[in-house]
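Sharing a structure, written as structure tokens. Questions coming.
Here the complex is missing one protein chain, while the rest keep their positions.
After this line comes subunit A, so read on.
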Amino acid sequence: MASSLLHPPAHLSPAVALQLSQQAPYLLRTTPSAISPYSMSSLWSAAESPELWTTYENLMLSCLRTGDEQSAHLCLERLTERFGADNERLMALRGLFQEAIANDNDALKKVLKEYENILVEDPANMPVSKRRIALLISMDRTTEAITALNNFLDASPTDAEAWSELSDLYVSSGMFPQAIFALEEVLLVTPNAWNIHARLGEVLYMASSSETGSVQHLAESMRRFCRSIELCDDYLRGYYGLKMTTTKLLTTLSQSQVSRQSKSDTGLPLPGVKSVERLSELATAKLSEIVRRNTGGDAGWQGYEKPEIIAAQELLNRDAAPITR
């Protein structure tokens, strides 16, 4: 369990977060609060490790999430003692703490003002400008956040995290072409990220079902899911997406044979019905294998998340229902 304190806790389930923050008083008592570099005690005590400070940071985030502000404050104090109050990352963490304990809109505005003051002094303070954008999103000022993020990305165009955030913002405001562009930028920085390929496939799928969507989007979405599977064996999310897109693509292709020629000159040609059918069969076979092995308790197939397995089962049942009827 200690290993999960070394990773950012944002994606953890509430149960795990609660468990982590319940360990906080014990951890705070046992872990050293400060390690002085030159002293006699450094001869026999354990050497300072980067994991220690990562643990403090993640513990603080978990504690803030579960409302244990005392422990969070203690973590923050110890980090400040070690790295100094003018450390950029710590400025962002302190802001985060104040955001968490703010109980009305005025307090939030004060925090925002503080961020802006910091940024006037030092516009290159990346963690704080990210926090400012996150606070804007949290206060439902999405358009302002999008503008701020675009400015941020003008200054630092290789920040994959920011591009990914931007694409999520665009998706939430229904601007799919922009969201797709942002995700493609993420893929330029991290071309092997299989989950981002799947995410791009999902956004393309959403774009194809919006009013401006076309069958081209659907074909591209299918290709993205194929790429994510190519990068990662037995990727449940990829196969799920592949199944969804091929099913939809098959119905669309059979309806409109004529438009196939006219549209194909704008980009890659649409895939043939034969290959789409074979991909659909492959996805079905793989999905059922994953579900069967996972629910059968096969060792080495237990890493999937429960909701994902249930969703895959649901999809397979939906597919099988017309045949049995």
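The working rule: a residue touches a chain if its C-beta (ideal position, glycine included) is under 8 Å from a C-beta of that chain, and two chains touch if they have at least 3 such contacts; residues count from 1.
Just so we're on the same page, contacts and distances are computed from a predicted model.
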| item | value |
| --- | --- |
| Protein name as given in UniProt for the chain not displayed, "3' exoribonuclease family, domain 1-domain-containing protein", "Large ribosomal subunit protein mL53", "ER membrane protein complex subunit 5" or "Ubiquitin-like domain-containing protein" | "ER membrane protein complex subunit 5" |
| Residue of A:N195, A:S214 or A:T247 touching the missing chain in the full complex | A:N195 |
| Of A:M91, A:V186, A:L204 or A:L316, the one touching the omitted chain in the full complex | A:V186 |
| Of A:L52, A:M175, A:M206 or A:L231, the residue in touch with the unshown chain | A:L231 |
| Touching residues on subunit A - with respect to the absent chain | 3, 7-8, 10-11, 14-15, 17-19, 22, 61, 64-67, 96, 99-100, 102, 127, 130-131, 133-134, 137-138, 160-162, 164-165, 186, 190, 192-196, 199, 230-236, 300-304 |
